[in-house]
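Omission of a single protein chain aside, the complex is shown with its protein chains in their original locations.
Should a chain be cited, it is by its letter among A, B and C, assigned in written order, with residues numbered from 1 in that chain.
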Amino acid sequence: MAHPYGMAAKMTEQQSSPEARPEAREFREYCRRWLEENRPPPTETPLPQASYEVTYDDHRAYLCDWQAKCYEAGLIATDVPKVYGGHGYENFQSIASDEVRRSKVPYFLNWIGLGMVAPTLLIHGSEEQKKRFLKPIFSAEEIWCQGYSEPGAGSDLVSLQTSAVKDGDQWIINGSKVWTSLGSLASWMLLLARNDKQDKYNGITCFLLPIDQPGVTVRPIHKMTGECGFCEVFFENAIIADDLRVDDVGAGWKVAMSTLTSERGAAAGVGAVTHTESPLSSVRELIELAKTTKRNGVPVWDDPVWRDRIVKLYIRIEAIIQHARRAPIEALNGGAMRLPLQSKVVGSEIGQDLNATALGVLGMQSSLYVGDEHAVRNGRWPLGYMNSYTGTISGGSSEIQRNILGERILGLPKTK
Amino acid sequence: MAHPYGMAAKMTEQQSSPEARPEAREFREYCRRWLEENRPPPTETPLPQASYEVTYDDHRAYLCDWQAKCYEAGLIATDVPKVYGGHGYENFQSIASDEVRRSKVPYFLNWIGLGMVAPTLLIHGSEEQKKRFLKPIFSAEEIWCQGYSEPGAGSDLVSLQTSAVKDGDQWIINGSKVWTSLGSLASWMLLLARNDKQDKYNGITCFLLPIDQPGVTVRPIHKMTGECGFCEVFFENAIIADDLRVDDVGAGWKVAMSTLTSERGAAAGVGAVTHTESPLSSVRELIELAKTTKRNGVPVWDDPVWRDRIVKLYIRIEAIIQHARRAPIEALNGGAMRLPLQSKVVGSEIGQDLNATALGVLGMQSSLYVGDEHAVRNGRWPLGYMNSYTGTISGGSSEIQRNILGERILGLPKTK
Amino acid sequence: MAQPQDFGFDDDIVMLKDAANRFLGQRQTLVQLRASLKGTEDPYRGEERQGWYDPAAWQEMVDLGWAMVPVPESAGGLGLGLVAAVAIQEEIGRAACPTPLSSTLQATFVLKEAQADAHLAKIAEGSSMALALFGEDGAPDADSTTVTANGNKLSGTSSYVQDAQKVDGFIVAAKASEGLGLYWVPKESVTIHRDRIVELTRDQARIELKNVEAEVIAEPGSGEQVMARALPALLTLLAADMAGAAEWQLQTTAEYAKLRVQFERPIGFFQAVKHPIVNMMIAADETRSLVYNAACAYDHDPEDALRCARMAKASASETAAFCSNRSTQLHGGIGFTWESDVQIYHKRQMHSQFLFGDASWQRQKLAELL
Partner (left out) sequence: MAQPQDFGFDDDIVMLKDAANRFLGQRQTLVQLRASLKGTEDPYRGEERQGWYDPAAWQEMVDLGWAMVPVPESAGGLGLGLVAAVAIQEEIGRAACPTPLSSTLQATFVLKEAQADAHLAKIAEGSSMALALFGEDGAPDADSTTVTANGNKLSGTSSYVQDAQKVDGFIVAAKASEGLGLYWVPKESVTIHRDRIVELTRDQARIELKNVEAEVIAEPGSGEQVMARALPALLTLLAADMAGAAEWQLQTTAEYAKLRVQFERPIGFFQAVKHPIVNMMIAADETRSLVYNAACAYDHDPEDALRCARMAKASASETAAFCSNRSTQLHGGIGFTWESDVQIYHKRQMHSQFLFGDASWQRQKLAELL
């Protein structure tokens, strides 16, 4: 259950705006056309709502295939230098990602690789690491997961206990990780482990861990939805060669923070697209649902109390869309990070409210779940409601986010 | 701006219930009749909504008169032993107070005396103090105020700095108090002062301070309503004889807590009635307001969104009324203090919401204030809205109340 | 009409409530429920889920006399009324216990209002039954039914029937030309189409009736009135269940906040955790007080019963939504896992929230009474 970075990406979705450069206009046109022409047929069983919920092998095969195609077409790693397997454009990635979201094609499975590992390697990786690992990330040949959270270290990440002990030119890893999205599909893990128990912040090192080895056991965890959306990973004398260490020994916390707090790097850097539903499309769907759901022959939309609640959401979602427009304007944004740092907590809470409201619109019909022939959109709304807690809990819970906002943006004293 | 103890009293208002004892039935009948026959004529300018908001001399004279009459009639100090000026009944006070509230006669001005000073003296006072001070409290011959809060010690009461230095058989007081309700009308103050700077909790002593002396200056503070509802009080070598000390030197914190946390003692003990509007009567008035306020010819009550909001309040207020019924039932109350300790935070927040909702019902009409000929009920709703912050801030803010509830009732770790 | 100040919770009922609490605590039904769910977790590829319950526990409940608690003495019951039934239902909710007793208690009050002593007697003897009232759109009115009656023959489909796989028979609302009637049909004469639902502690189904022979409980035309009189009891029972579940959510979250350490403190130290838990308590308590009041009103002041019951269910629905949300959020990742009981209560509360109408529905109907 790593942070759904797609949320941040969703929040920055913008209205179509006139392109400044003609070559940008042309590139957008190209993306649009390519996506139209290459839209893949639907899967047999429907894909989950977001890429971090994928667990089945057939979905995996289908999505890897799709990602590889999009990479070949230049929609992924668009702005990455060619020497690392990228396409070498400048400022085209956001156009490509925009179009991917807009066209409602499937998302990209290797979102942790694209959203976190690649940006991390581009900043902190050695030349060899970049050349070895980036291309298979882009093409989805190698799926990545992330090993940050531990049973005792959720919100309080820095208290992680998984140990890394140097032994010649390799490291011995013991401990465990939890809430590992894609854990059962991944062959590599971006790992944080503790090399020094005495030094809380400077005793953590970042590694690239090969999962297919005897010392690593992956156990899927079922979510409340019943899906197995994430895993526990246990290390018993797992081994990592020292050249798979990222940056210096003890630099792990710095490495992790530079990815976690860099919106650009993490969310949009090389084209991670984890959702193809936007908040705006969701609220439009909700309005449609209220107009078509009838009780005693009367549409729920005609009930002013429900309508008021839905319109409240509609307004807040429009505000988020306008945030994205306002954020780059220095004179209006109240500081560079003020709006971006709000996006996760606001987006995830509105998303939860939106799904809860949909259940209210459905009334008793909301009880019908995936697989029920009478379920509205095969149980999409109760499923979405339950999965919405991923957004408010993981990747820094709403509580932690509010601490960060109060402290970093408003300068209030640190709670801890 | 001391704690409006009336709130707690309001919360315990109960539906008429069959009296167990015939003499109780008879006493209730007597109270009801007496109040009907002796209802005083209205004042020239209307009384404020609650007794802790009284500041004018004509109101003072009128209310002292009224309290004296009620005391004579046995509605005050009903259960207090005759030797201390009481009427010597048993368990009749709650009946008398019930009837006072029900009959919508004026409240009692000397509410701090009745609600706090008298209970404190009955528990902690010397025999002489009881005989000297109780009767004039009951009869309103001497008005009391309370000196607990200081500019630097609001929520954090124990950090109070006003000093008390022993000098022979008297004490010299220096410092200041703030948010002193009735400060400009009172002749006595129940004072907490620090006799020992080293010992935070055991360095505080409780005194009975005569206000009319050169060392005491009282300065009224205007509230946001414009009323001067409370005062600052400054001590410059003010003098208190040692026999006006309550309980032991250093026992002040203990004394204060025993009154502050004893619901029975503080709220209902000797018949403090600070409001004659109950939440139930307020919400009924709000419903009536919504039914009679029209916009474009349509009553606001016919707007389902407003109706829903009002009915929400109606339900919560009914819950509070039922709390009072449930609280004494051991098998259902979840512990003796669980419901009583909720009453202040819940009551004051619902009261605030109720007043805010009334402003919404009034729309632009809510702008019209006291003295405007078109103002609904002479500005009662905006006045009530603003004064509602007394309830959520003073006497332990809602934030402090939630700490107390979490720690004392649910056993959560102490925040401080 | 004068109501007892203690809500009618006399010593006998308090003892009954304590006994129910102990019994349900000891049975640990959820442990058994989990065994039955093994392999069914995945909503796309898991095995079919059944409406599991513990038949032995149900038999014990019958032996303990719980089913006959609100059955009138004239029909061989204890005649203890809604206050007593609510005492049991609150404990069932607290235990999130899958049991036909929930539906059977509801059915009892419908039968009681219909003065259907013969069927009440069956309940007193251990028979179970559920209500089949709603049409496909799930509107919370008995007259949303799309089942039709032709003489004693019923045809059509009744939707959102609770505990359908657990009970021996159904009380079906059906429309005849004279108006709404209520009927009893045995399990055997209907086809049960199990719904695939989110909730794990109840089962739900559409029951299909094809010209089925039925026994009349309320004559066509009298069904509306019977249901109107029974509705306060149904709402109150449901609200009691939700109040019990909310108390579990509160206590469990508070306990977790004392144990779970982050930033070198039990998380309950932090006001961002402490204050929401206090708000859960405030919400749960409001609901409980309104539930006891509603039960007492039904037993002692029927004129006021509907007003009180709508308040209880409105409050219960708000409380259920809030406590479910906060219990999951404050448990962090753990509460979001299948393994945690937090999700079981969350789903039960989501389900109960909408049964017989959600909070805003109740408030809308309540407004008509003010």
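The working rule: a contact is a pair of C-beta atoms (placed from the backbone, for glycine too) under 8 Å apart; a residue touches a chain by one contact, two chains touch by 3 or more.
Owing to the predicted nature of the structure, the values given are computational and were not obtained by experimental measurement.
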- Task: From the touch rule at the top of the page, work out which displayed chains the omitted chain touches.
- Result: A, B, C
- Item | Sole residue of A:Cys31, A:Val255, A:Leu339 or A:Leu383 that reaches the chain not shown, by the stated touch rule | A:Leu339
- Query: Given the contact definition stated above, which residue among C:Leu64, C:Val216 or C:Ala272 touches the chain not shown here?
  - Reply: C:Ala272
- Item | Positions on chain B where the hidden chain makes contact | 1, 45-46, 56, 149, 152, 154-156, 159, 178-179, 221-228, 294-296, 303, 305-306, 352, 356, 359-360, 363-372, 374-375, 379, 382-383, 385-386, 389-390, 392-394, 397-399, 402-403, 415-416
- Hidden partner chain, residues of chain A it touches: 15, 17-18, 287, 304, 307-308, 311-312, 314-316, 318-320, 322-323, 325-326, 329, 331-332, 334, 338-339, 342, 345-346, 399, 402-403, 405-407, 409-415
- Item | Those residues of chain C which, in the complete complex, touch the missing chain | 270-272, 275
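Basically, only the chains that are shown with their structure count from here on.
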- Task: Provide the C-alpha centroid distance between chain A and chain C, rounded to the nearest whole angstrom.
- Result: 39
- Message: I'd like the Å distance between the centres of chain A and chain B, where a centre is the mean of that chain's Cα atoms.
- Response: 53
- Task: Give the residues of chain A that touch two or more other chains, as numbers and ranges in rising order.
- Result: 303, 305
- Item | In chain C, residues with contacts to at least two other chains | 270, 273, 360, 364
